[in-house]
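Got a structure for you, written out below as structure tokens; questions coming shortly.
Shown here: the complex without one of its protein chains, the others still in place.
By written order: A and B. Residues from 1 in each chain.
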Amino acid sequence: MRAEQRSGSLMAAPYTVFLAVFALYPILFALVLVFLRWDLVTTPAFAGFDNMRLLANDGRFWRAVMNTFVFLSIHLPLQIASALALALALNRPLAFRSFWRAAFFLPVVISGAVVAILWSNLYATDVGLINGLLVRIGLNPVPWLTDPNTAMPAIAAMVTWKNVGFYVIIYLAGLQYIPRSCKEAIEIEGATTWQRFRYLTLPLLLPQTILVVTLSTINGFQLFIEPYVMTGGGPLRRTYSIVLYLYTNAFAYQKMGYAATIGVALALIIGTVVFIQRRVIGKAEVL
Amino acid sequence: MPSVHFEHVTKRFGATTVVEDFNLDVDEGELLVLVGGSGSGKTTILRMLAGLEEVTEGTIRIDQHDVTNLPPRDRDVAMVFQDYGLYPHMTVRENLSLGLRLRKVARTEIERRVAWAADMLRLEPLLDRKPKQLSGGQQQRVAMGRAMVREPLVFLFDEPLSNLDAGLRAQMRIEIGGLQRRLKTTTVYVTHDQVEAMTLGDRIVVLADGRIQQVGKPIDLYRTPVNRFVAGFVGTPPMNFVDGLITGDDGGVVFKAEGVHCALIPERTPQTMPSGPVTLGIRPEDMEVDVADTLIDTSPRDGLQGRVVLVERLGGTSHIHFDAGPNRLLAAVTNERLPEVGDAINVRLNRERAHLFVEDRRV
Partner (left out) sequence: MKTLRRIALYGALTIAALTFIYPFLWMASATFKPLAEVGTIALFPEHATFDNYRTMWARAPFGRALLNSMFVAGTITLSVLVFGSITAYAMARLRFRGRPVLNAATMGVLLIPGQLTLIPLYTLIVQLGLVDTYAALILPYLFNATAILMMRQFFMQIPQSLIDSARMDGMGEMRILFTIFWPLSRPVLSIVAIFTFMGSWNEVLWPLLVVREQHLMTLPQLLTVFSLGGGAGSIGVSLASAMVLVVPVVIAYAFLQRNFIESMAGSGVKG
């Protein structure tokens, strides 16, 4: 079909060009940049393995990596538990079901920048809403974003809040696939509500849980706007994220080569972590 | 002592009554079949017995205990579902043993029972496979094994053979029947297939619109159906019905309709015969067909006169579809010589086996 070949190639050509320029070239050039020192103004200089060596010894970078793991250690379990709980609550004939669902999903559609600004104000030590409520109940206000120990957890809680609706939808979809006869069979077999959850629901939701973990992890490694707006990376660099560091190196320090190196390192870290996660969770099939 | 006891059980969904005043005793060790069309309430009754549906009114007792308000897990029943309900993420062995593991039965006992059920149902080679690796029939047997392993008071079957092809269905029917006879567990079995009901049931309950039409042994339902619904439901091919009148002509009691003239046996007709329209019921297998030599024969004959519409040769038996007056009827005969389409035929009835229905009730 010569005509088909021609039309097809013609129609697919713009995208092919796009991919070459905006996908292929950047990946390749990123790998090249790793070996350069460049400030965008003067000519790039060959830097050999300097960038990589610097990165390996860069305390700030590894602090950022550490921060991300702190973030994930709070965010992941919180995310899974809350999304699962809400999905289970919604998975039944309910009045106003679409209203609840819409309410939970609302923060997902709102810009991350807005959410960050909003929660900056909610977490504000003196005039924030949260501390205001705490004081009302008689508790002491907490310096959420200025205490190095609470800052990252506070951000983790906020990100959980923002994204939970998204994962509720994912879990709801998974719950639909559990056959009714299985649920009834296990009831007749003698399962309590908890046993039904543990032996039937949770194992059958494994694919969804893997998805939640993977997406949340990737999201966690890509954290930028939240620390940028809320804490600027502090206090004591405890909320400094990898992408924030990358951005600073590019925008403020004008160190393109180093920033690119951070980017490549990040991609590798994400790939490795996700790979390990899928292996580990995949094995935990039968509890 | 009856093993399962339904007393005035009624089920309503909002304004609709799905099961109306259901009363039944299921004897210990019996295989009782609930049969009916969709909407007859049979599945609802089974699910109420299982505890999966709430009882709107009435009581259910299992082995003298009132279980009406108990959750399924406390009723000591086991159920086989239409789509088997096997746990897809567990092996066959785990499927079989889960119920016992949940109740913290000793491991040696679990192993013993699983081995026993696997042996009875020929599941040994399949024990480490997952349900999706099994055929329909194999999954069916695992579902039964799962029920057996619990050694419950009652087995419940919800149309377990509906998802199997015809050949497998016949085979599994025999297996289920044999199994139940060996285990002697009280069983309540729901199906829409009356052949299944007739071959499996010790007793059958025919349901329509949430009400019991008749309860009895298969042969009783066949020989003496209590109303037109049961008469038409039980038996393949289904009974023929002809609407007509009873007259006292010719010095005897006669049923007359267009193309039909049947002298009825006086002993079998009740003393007080209602005048007016009645319906004659006669099974295809209780009819004999002669090929008429000529149609121009107006003298009253005893039986039906008709014209053949279709002849189906099924081997030993043949089905002759014919028109007698406004009625399309079917005779099942074992004649060697069969009439052609368009032939005129005389059909004789076995008067011993004829039924009369007035307003849907048998008289």
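One rule holds for everything that comes next: contacts are C-beta pairs under 8 Å (C-beta built on N, C-alpha and C of every residue); 3 or more make two chains touch, one makes a residue touch a chain.
If you're wondering where the values come from, they're calculated on a predicted model, not measured in any experiment.
Using the whole complex, pick out the displayed chains that touch the missing one.
Output: missing chain touches A.
Just to verify: which one of A:A89, A:L236 or A:V280 makes contact with the chain not shown?
A:A89
Among A:L55, A:V108 or A:I281, exactly one should touch the missing chain; which is it?
A:V108
Specify the residue from the set A:S73, A:T146, A:Q195 or A:Q222 that touches the hidden chain.
A:Q222
Based on the whole complex, identify which of A:A12, A:A45 or A:L236 touches the chain you can't see.
Selected residue, touching the omitted chain: A:A12.
Of the residues A:L133, A:L202 or A:L236, I need the one that contacts the missing chain.
Checking the options A:L133, A:L202 or A:L236, the one contacting the hidden chain is A:L133.
By the contact criterion defined above, which parts of chain A meet the unshown chain? Give residue numbers in ascending order.
Residues of chain A in contact with the hidden chain: 1, 4-9, 11-12, 14-16, 18-19, 21-23, 25-27, 29-30, 33, 38, 40, 86, 89-90, 94-95, 98-115, 117-122, 124, 126-129, 132-133, 136, 161-163, 165-166, 169-170, 215, 218-219, 221-222, 224-225, 228-229, 242-243, 246-247, 250-251, 256, 259-260, 262-264, 266-267, 270.
Here is the rule we use: only the chains that are shown with their structure count from here on.
Averaging over Cα atoms per chain, report the distance between chain A and chain B in Å.
Chain centres of chain A and chain B, defined by C-alpha means, are spaced 59 Å apart.
Can you name the residues of chain B that touch chain A in the complex?
50-52, 71-73, 75, 77-79, 81-90, 94, 98-99, 102-103, 146, 150
Quick one: in the complex, what on chain A touches chain B?
Residues in contact with chain B: 179, 181-182, 184-192, 195, 199-200, 203-204, 206, 285-286.
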